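Report on the structure given below.
Omission of a single protein chain aside, the complex is shown with its protein chains in their original locations.
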Amino acid sequence: MELLLGVLAWPLAILGMIFLIAGAVGMTRLPDLYTRLHAASVTDTGGTLVIGLVLLLYAVFVYGSAMVAIKLLLIMGFTLFTAPTASHVLAKAALLSGLVPVDGKGEPLLESSEQATQLGRSRPDASSAVQEKR
Amino acid sequence: METFIVGVLLSFLVIIAIGIIVLRDLLAAVILLGVYSLIAAGAFVVMDAVDVAFTEAAVGAGISTILYLGALRFTTDRQKPRGHDSLPALLFVVLTGALLIYGTLDMPHYGSATSPAQTHEQVAVRFLEVSGDEVGPPNIVTSVLASYRGYDTLGETVVVFAAGIAVMSLLGLRRRRPQQDISDDERAES
Partner (left out) sequence: MLFSVIAIALLVAMLLTLVRALAGPTAFDRLLAVNSFGTKTVLLIAVAGFLMGRPEFLDIALSYALINFLGTVAVLKYFELPDPDSGHYAEDDY
């Protein structure tokens, strides 16, 4: 049992730590907000879920407590939904405020911040309607 | 290991505090204050003060951030450049800090088994043994807060409630949105 736990938990933990560190390094090194969002998402969903899985293994096999396992599952499930939502809201708010995405060389991908705002307001189906109203 | 984690968290706190002082962007300072509360609360959890951590997270990271943001909406988010000499203020702050640190020297050490609360022969034992029958809740902290020092807690709650009402009346209760909408429509028509 002890061996099985170690064999299962250590690789998962190392994977989770790779997610954590890679996301954090990406957050300091990438050029603009939109690319940093990708890096942060790796940590927020990947790292949380994998490390949560490690803790879940210990909660079930070492502590044998259903309550602890349920709380862990709640945290993991909640993070699974809120982290992408927060990223989306953040990206949309940044676009609406006119923050222009840049490419790898630092060149802006859009011509003006108004274009970014327009992009933030557009929706797949209703964008033309919005255009007409303005 | 716990000592190490608490030490690292406390050094994060120092870094953030310096960052808040240096930054001129007040919105960034408010956001960093939220992180500050979060880290402080994490340190409280690691030091076993779970109830304090709960309060710190809810009040520090939650409510006070939102109140600061509400205040910023009515002012500007740039700090004014200071024209005056801040040396007396610095001296005063350093003096106050030194006094506070001097005050902590009298307190029992963290986790000390010989602190007065542990060695007093009646108080701790009484709470541990009788509170279940006298008050009811299985959590002794709850029964101390809500019953043994209930008047104290009532006073605190009244103060917090009054402060909340005052802040709400300062920030949130002015309704100007309807007027604005009318003027917007008129502008669109003309």
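As written, the chain order gives the labels A and B, with residue 1 at the start of each chain.
Note that in this section a contact is a pair of C-beta atoms (placed from the backbone, for glycine too) under 8 Å apart; a residue touches a chain by one contact, two chains touch by 3 or more.
Owing to the predicted nature of the structure, the values given are computational and were not obtained by experimental measurement.
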Tell me which stretches of chain B touch the chain missing from the display.
1-2, 5, 8, 12, 15-16, 19, 25, 27-28, 31-32, 34-35, 38-39, 41-42, 45-46, 50, 53-54, 57-58, 61-62, 65-66, 69, 72-74, 176-177, 180-181, 183-184
Tell me which stretches of chain A touch the chain missing from the display.
9-10, 13, 16-17, 20-21, 23-25, 27-28, 33, 36-37, 40, 43-44, 47-48, 51-52, 54-55, 58-59, 63, 65, 68, 71-72, 74-75, 78-79, 82-83, 85-86, 89-90, 93-94, 96-97, 99, 121, 130, 133
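Note that only the chains that are shown with their structure count from here on.
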Quick check: how many Å separate the C-alpha centres of chain A and chain B?
28
